[in-house]
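Shown below is the structure under consideration.
Heads up, one of the protein chains got dropped from this complex, but the rest are sitting where they should.
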Amino acid sequence: MKKILIILLLAGLGFYIATTYTGIGFGEPHFKHGVKDTYLKQTVQSLHVANTVTAIVVNFRGFDTLGEVTVLFLAVTALGSILYKKRHEVGVRSVLFSSSSIVTAGSKLLFPAIILLGAYVFIHGHLTPGGGFQGGVIIATGFLLMLLAYRNYSVSHIILSIVESIAGITFAGIGLLGLIYGETFLQNFLPVGVLNNVFSGGIIPIIYIAVGFKVAAELTGVIYTILHEKGESNG
Amino acid sequence: MVGTPVLFIAIPLLAAFLIPLLGMIWKELVRIVPGLVLIYLLILAVNLLDHVMVHGPIIEIIAGWAPPIGINLVFSAFSGFLVTIMIFLGLLIWLYSYRFKKNVGYEPAKKYFLLLMMLITGSVGIVLTGDIFNMFVFIEITGISAYGLTAFYTGRDSAEASFKYLMLGSIASTFLLLAIMIIYSQLGTLNMADIANRIHTMNPTYKIISLIFFITALGIEAEIFPLNGWAPDAYSEAPGPVGAAFAGIVVKASVYAIIRYIFTIFDVDGAFNFLIIIGMLTLIIAEMAAIRQEKLKRMLAYSSIGQMGLVLVAFGFGTEEGVYAALFLMLNHAIIKSLLFFSGSYLVYNSKDKLIAEMNGLGKKLPITSFLFALGAFAIIGLPPFAGFWSKLSVLTAAADKNMIFIMSLILFVSLIELVYYLRVVNRLYNSKEKASSIEVKKPTANALITMLVLGGLILLIGFYPDVVTGVLHKASAALMDKSQYIHNVLSINQ
Partner (left out) sequence: MDNALFDLLDYAVYGTAILVMLIGIYGALAKKSLLKIVIGLSVSDSGLNMLIVAIGYLKGGTAPIFSPGYLDGTNKLMVDPVPQALVLTAIVIGFGVTAVALALVIRLYRHHGTLNIDEIKNLKW
């Protein structure tokens, strides 16, 4: 009975959303005086950045990204607070079966390559698709692979938290430097360089590298905390 | 001027990222730093509010791009007033929980103060921002801090209350994003002033659909009637001061968001009547539920939901008197409900199973706390000469101006219900013939006592000299009503 009600409710909601969005139309320009034209023009002209999405995420709407990084930071903090136990209760990771030597050797081989790919993705975030979040996630998958392959692989919580803090301070600190050297928070105060060079875009690559480190540290922290949660009930 | 509005966000964020490092140097810093940040922000808020009263709103652009392109913050008399209340309350909550968290270990304390500070920052951001997507980001910051704080105690039910809150919160963010994208697809902008300027060119069907999605989403956060299932559990399972933070800070920010959408951004006429209807429903149903509660904190939670309903009714009048009354109510609710939550927490500690029925004779054992609770109870009912009287009076006059006799009588009837259930608790505290159990009572700590006395003093101050706040309130309500001025102020900013 409850399920039928839910299905009816969702059918109504779906119809509502679907008619709205099909009315809006797909693949057509919907509006005349949007901000996107300014974004596309200014990205090349005044920021000298190739990737417009990066320019929006880090500069035009950089304040959103600062908030977003904070959401991740808070998620890690809340996770730690929710799963907090006194030290002697911290469980050993429950492993159902140990990995074969092919898996362990292969992971060791892949790990540096994954880290390198992640670093490449966030360093070139302003030139090619990708950026701090994507690169950070790739690095975190490298750590996930190692944690799954090796039973005793451990990451230092203190180092993760230091990396996280320093990256966050870099982001907020660059914002404040913009307020001091320029006029507004997060304003670009460095020379913008030449389009399609690695060293271009002023503060954008610096912020994205900081974001990359932060996301990598935070995601690794989340995975590590959840993996070290003992399965059986002990409370 | 001592700073700019962006510091309200930047300084707490910087501090939040610093706290884990500072904690490695000296553990006590994780408790002290949030307080220092809040003290600084309070000084900043008071200064800026003073400036705004004379010179008009401050519009701050971020990243050097003028409004429709970049994000901007608006510190007007209206938003500045709310920010000042929130930060003041946040400071008191910090002071109240400072010693109270002494018996908690280092790690949980660090997380508690961090999340509390970010809860306040997120709410301040919701109020200050001038961009609808940025508001979504701040709502999520507030949300995640609130989920973490609700589940702070490792008891059984807190995780469940938090999970419930989280589920509703995720559904809210889904609706919010849908609404934001409908607006973006039609107007190609995310800036509030720009949207308000061009909303009349939007197809009315889409306008109404997006408004419905917005109100559904924000209604979950603001505890509007059918969407407030999370609130009583979250209030009663969260630590005492966090309940005060929800009632005084988070809900106010969400109500602000609804009001901003209806008053400034959308030009839908029926929205005001809709606010009155939904507000009355929330008020009546919440107060009916409050009278049946057996646990004090749940009762306070329902009472808080009811008060927010009354605030929405007052906003729904759509007149300047209505807005004035609503802002006065919000101010009083922030002060009085916090006092009730603070003193109520100690009453709850000293009673079995958090039940009201177990509070017999606590008036003798905890004289000051009980007295302050009674003061808060009388103030929130709206008895003269306390602060609540003036706000209720202004709601009634605003209703009388619009000739809404039916609404007036309903508000008076609901006040009667409030009187019954608050007096029931006060009566238990003082006039109990039963012999109270002889267990040792937990006395409030010095910090908690100071906090409660400050709040009690404020209630009396506003009660006897309402003129101390009316000037600010009039300016703030005028700032909200003047929509074209808002649009002009934001869009005329150049780099």
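Residue numbering begins at 1 within each chain, and the chains themselves are lettered A and B in the order written.
Heads up, the rule we're going with is that a contact is a pair of C-beta atoms (placed from the backbone, for glycine too) under 8 Å apart; a residue touches a chain by one contact, two chains touch by 3 or more.
Just so you know, these numbers come straight off a predicted model, no measurement behind them.
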Touching residue (missing chain; options B:20, B:64 or B:148): B:148
Which residue of A:114, A:127, A:160 or A:174 touches the chain not shown here: A:127
Residue of B:157, B:294 or B:401 in touch with the missing chain, whole complex considered: B:157
In chain B, positions touching the absent partner: 133, 137, 140, 143-144, 147-148, 151, 154, 156-157, 159-164, 166-167, 169-171, 173-174, 177-178, 180-181, 184-185, 190, 229, 233, 237
Contact set of chain A toward the excluded chain (per top definition): 2-3, 6-7, 10, 13-14, 17-18, 21-22, 24-30, 34-36, 39-40, 43-44, 50-53, 56-57, 61, 64-65, 68, 71-72, 74-76, 78-79, 82-83, 127-129, 131, 133, 195-196, 215, 222, 225-226, 229, 232-235
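Assume only the chains that are shown with their structure count from here on.
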Centre distance in Å when chain A and chain B are each reduced to the mean of their C-alpha atoms: 31
Of all residues in chain A, those that touch chain B in their complex: 16-17, 20, 23-24, 30-36, 38-39, 42, 59-64, 66-68, 70-71, 73-75, 77-78, 80-82, 84, 86, 158, 161-162, 164-166, 168-169, 172-173, 175-176, 178-179, 182-188, 235
Of all residues in chain B, those that touch chain A in their complex: 4, 6, 9-10, 13-14, 16-18, 20-21, 24, 60-65, 68-71, 105, 107-108, 111-112, 114-115, 118, 125, 133-134, 137-138, 140-141, 144-145, 147-148, 151-152, 154, 159, 162, 178, 182, 185-191, 198, 205-206, 209, 495
